[in-house]
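Read through the structure below, which is laid out as C-alpha cells, and then see the notes.
Showing subunit A:
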Amino acid sequence: MTELISAGPLLEVRRLRVTFPVPGKGIGRERAVAVAGADVTVGPEETVAIVGESGSGKSTIARSVVGLQRPDAGELIFDGRPLLRRRRAADRRAIQMVFQDPASSLNPRMRVAELINEAWQTHPAVAPEGDRRAAIAAALGAVGLSADLVARYPGQLSGGQCQRVSIARALALQPRLLVCDEAVSALDVSVQTQVLRLLADLRAQRELAMIFISHDLAVVRQIADRVLVMKSGEIVETGMTEDLFNAPQHPYTQALLDAALDLKDVS
Partner candidate 1 sequence: TTTGGGGPTAGGDVPQELVASGQYPVENLDPHSASGGSAGMDLVAKEIYSRLTAPDETGKIVGDLATEWKPNDNGDEWTFTLREGATFTDGSALDSADVVASFKRFLELDSPPAANFPGVTVAAPDPKTVTFTTEKADAALPSKLTTFYVLPSETEAKAGAVGEKPVGSGPYQVESFAAGQDVVLVPNPQYFGGAPTLTKLTLRTIPEISTRLTALQTGEVDVVWGVPDDQLAELRAAGTIKTEAVQSAGSILIWFNSERPFFKDKPEVRRALWQAVDFATIIKQINPETGTPADSAIAPTVFGYAPQTPVTYDPDAAKQALTEAGFDFDKTYELQYQSQFKPFVSAIVSDLAKIGVKIDAREKEQAVFIEDLLAMRWDINFQQVGTAGYDASTNLGRLYTCAAKRNGYCNPELDKLLAEAGSNPDQAKREELYAQAGKIIWDDAVGMFPMFVKTSYAWNDKVSGFTLDPQGLPAFRAAKVAGS
Partner candidate 2 sequence: MTLPTSDTRVETTVTEPGQRLLTVDGLTVSVGGLTLLDGVGLTIDAGETLGLIGETGSGKSLTSRAIIGLLPTAMDVTGSIVWRGQELLAASPAQRRRLRGTEISMIFQDPMSSLNPTMRIGRQVGEVLRRRGVPSVEVQRRVIEMLEHVGIPDPERRIGNYPHEFSGGMRQRAMIAMAMIAGPSLVLADEPTTALDVTVQARVLEMLRQVRAEQGSAMLFVSHDLRVISHVADRVSVMYAGSIMEQGPTVEVLRRPAHPYTKALVASVPAVRTRTAIADPLPGAPATPADRPTGCPFRTRCALAHDRCVEERPVLRIVGTDRLAACHVAEEVSR
C-alpha cells in the first residue's frame, strides 16, 4: 500500500480535448468538439461524479480515461506518470470501467465463469494462484452473487445480476480507479439501490477511487464526494457534493437542480 502514502492525486486529466469528424460535410473535414479542454482530478479513494445534459461529453471523458478514445489534446496522468498512447498492461489493469447497459457489456456467448476468467487470462499478473473455480466463486461472492451462476450466460441473468458480473469482472483485475458510466441508470429503483450499496461498500473495502457518471442528481448526491457539472463539452462547475447541491453557483447547475423531480408531497 505504498502508493497510498503519496499525497498527489491518483488521476489527473489536464486540458482534455476530444473532437469527432462531422460526417457528410464534404472535403472540409469539419470536426465537432465533444470535450473542450476539461480538467479532472481524482484523489485516491475519492468518488468524483460527472453530471450534465445528454451529449455534454461525460462518456467521452470516461472513454478517454480508460483508453477507448484517443484524445486530440491533453494529458492524462495516472499515479504520477503520464499514460502512454499504448498503455502498459499495469495501467490498463488499474483503470476499469462499468458500462451503462448491463446486458450488452457482457459477451452473450460467454458464460459467467469465462467472462471473469478472461480478465485473468489477459492479465496473468493479478490472476489468483491455485483453484480457479474457487477464485471465480469468491469474485462472485464479493459482489453478492451466488457461485451457482458460473455456468450461466448473460441472457439468463437479470439486469442487476449482469451489472454485478460486470463489476466483479472489473474488480477481478484489482483496479485502483473504477469508471462507472451510467452504471445504475438502466436499473429499476430496487435493483439500483442494491448496486449503489454494493459500489459504496466496495469503495470502502478496496480503497477504490471512482468516476461516477450519471444524470440522476439524486443518486449522485448519495454517492459522490465531489461533483463536476458539464455542459456542451466544458466543465462549468465543480465542488464538494453538499456545497454544490446546497449552493449551486453556475446558472446551469441551478437549472439542472430546479428541473430535477423529487417525490411530491410525501414527506
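Selection rule: all candidates are chains of the complex that A comes from, given by their letters.
Points to keep in mind about this one:
Following the convention adopted for this analysis, a residue touches a chain if its C-beta (ideal position, glycine included) is under 8 Å from a C-beta of that chain, and two chains touch if they have at least 3 such contacts; residues count from 1.
Predicted model only: the values in this text are computed from it and were never measured.
Here subunit A appears alone, and the candidate among 1 or 2 that touches it in the complex is 2. Within the complex, the subunit A residues that touch candidate 2 are 53-54, 158-161, 188-194, 196-197, 200, 215-219, 221-223, 242, 245, 255-266.
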